[in-house]
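A single protein chain has been omitted; all remaining protein chains appear in their positions.
== chain A ==
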């Protein structure tokens, strides 16, 4: 089994302008996804949503600055950590991650023998 980090990148502006109903739907979609993801063959090890990038602080070379590491239209907004036998299984799970304002990136977690 390999661990995969599913990074959720979405347009924060779309969230900022979303109605409470839309927030409710998205939240329900995540709850449903977490409840059903194991049907894809992947195991859910964890996951969190992040506060938007205006709350981010960057530290580079000891210097502290306001804002995210890189300014992008679609920013990292949350992640799930999966355990899966292969990339296809991880991708099957990742395909169904709710990310209506963007998409997800799947990265294998490095192992040290």
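Following the convention adopted for this analysis, contacts are C-beta pairs under 8 Å (C-beta built on N, C-alpha and C of every residue); 3 or more make two chains touch, one makes a residue touch a chain; residues count from 1.
The criterion applied here is as follows: contacts and distances are computed from a predicted model.
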Protein that the absent chain corresponds to, by UniProt name, given "MoaD/ThiS family protein", "histidine kinase", "RNA polymerase sigma-70 factor, ECF subfamily" or "Spermidine/putrescine transport system permease protein": "RNA polymerase sigma-70 factor, ECF subfamily"
Contact partner of the left-out chain, one of A:35, A:49 or A:87: A:87
Residue of A:24, A:67 or A:108 touching the missing chain in the full complex: A:108
Sites on chain A contacted by the missing partner chain, in the whole complex: 2, 85-88, 91, 106, 108, 111
